[in-house]
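Here it is: the structure, laid out below.
Complex shown without one protein chain; remaining protein chains in place.
Up next, chain A:
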């Protein structure tokens, strides 16, 4: 098989004594979306910055479309479209002017840049707002303009750093549709996100990182299977009551305490009444009870526990790979 569009091998980057990225390896094939998942500070953005040549890795290699980030950064920059965490468009310029500006910088002629801008505005549903200053755009429109600005010149690889953070559900959906279209058109897409839901909706494969290391890799289905079903969160502010509740819920497997919340994994919805009965039996009153499907937090709780319990410097990342 031909080399994957993004090929990362034992990437390492430290800031002072602290390793922000520690031995990260994974790959992204053309026409697929891979989600890079992790909490704040996990090292996602450092990985992205190494891939987009904004940072030089300390060791390891990263090849994008065959170009090595260390030895051929210019080749990498010519192959990768980046959409960062914060919309990188000029708020004083109109959407169209932003696109023309980036197009001109990438050597499109004046007319070529205008034509491409019109095309992109249309493609991202911004035609009507094209001549409005980007500062007046909604969050969702701005993110779409930002994405469009990355695509002024066709590239084989797209890197999206938390593209929907802070967006309302409808804007998020619109952006997801755009990303899916780009993957269908053959782009290799690497997406970082804090939302399992987002990785779930878009990514064929998910790489979970924490503290700079890959702690799990697989399809969304595989990862969720590891976490289990929905969880019930029982919030009890009083520490004494919470301790008694932990005792009352001893019959449930895998109960964890997260701040003032007891997280109870559920195997079925009928377990909810059992949980409530157990609390009632101990004459305890919860401040709040909520049931929700597994979130990144839950994946994370499950995964980090295993990870931190394991010995040895190198965590085995091979199991999820094909």
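Just so we're on the same page, a residue touches a chain if its C-beta (ideal position, glycine included) is under 8 Å from a C-beta of that chain, and two chains touch if they have at least 3 such contacts; residues count from 1.
FYI, contacts and distances are computed from a predicted model.
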Protein name (UniProt record) of the chain left out of view, among "Transport permease protein", "ATP-binding cassette domain-containing protein", "Glycerol-3-phosphate dehydrogenase, anaerobic, C subunit" or "DedA family protein": "Transport permease protein"
Which is it among A:8, A:24, A:42 or A:69 that touches the chain not included here? A:69
Given A:38, A:60 or A:84, the correct residue touching the omitted chain is A:84
From the list A:92, A:237 or A:269, pick the residue that touches the absent chain. A:92
The missing chain sits against chain A at residues 14-16, 49, 52-56, 58, 69-70, 73-74, 77-78, 80, 82, 84, 86-90, 92-93, 97, 101-102, 104-107, 146, 149-150
